[in-house]
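With one protein chain held back, the other chains of the complex are shown just where they sit.
On to chain A.
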């Protein structure tokens, strides 16, 4: 089962996406996004990207989703809609679920599915170890290069974050 763990996690990833794109009440959409975020972190971790996967948990779920949760709690309605309470939402969810099941069935049967591009079976995304990787994780070294090769990038993103804060304060100031 462990050899197919990425495949299983990617199925749960897509199901989480179907869960919030069928547009239930935003609280439950946020729940689907949290599930997708956690499982997406697991997928990235399985490819050896430990820093990037934990960034998803920390920044994406811990930062952005918390803010979304608070804003939803502020602007929510009295009777929120879950997936089974409204036929539109349930229909969209079931449609997405069926499409995912059909795709999984074809992948398991034929080892290759070609819709827009080729899903080459379950063993496609195997990391090819080309050469000696040394004693350090090359992914962490690549991210550490942000501060040496990517100095201008740091300056631009830091400045745009500051400008974003100023813009948001101007928007919410009102009057």
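The working rule: a contact is a pair of C-beta atoms (placed from the backbone, for glycine too) under 8 Å apart; a residue touches a chain by one contact, two chains touch by 3 or more; residues count from 1.
Heads up, the rule we're going with is that contacts and distances are computed from a predicted model.
For the chain that does not appear here, its UniProt entry gives the protein name "NADH-ubiquinone oxidoreductase chain 4L", which is one of "Ribonuclease P/MRP subunit p21", "Transmembrane p24 trafficking protein 4", "Large ribosomal subunit protein bL17m" or "NADH-ubiquinone oxidoreductase chain 4L". Of the candidate positions A:67, A:84, A:99 or A:155, contact with the unshown chain belongs to A:67. Even with one chain removed from view, chain A keeps its contact list with that chain: residues 13, 17, 20-21, 23, 25-26, 29-30, 33, 36-37, 40, 43-44, 47-49, 52-53, 55-56, 59-60, 63-64, 67-68, 71-72, 74-75, 77, 86, 88, 125, 127-128, 130, 138-139, 141-143, 145-146, 149-150, 153, 157, 160-161, 164, 167-168, 171-172, 174.
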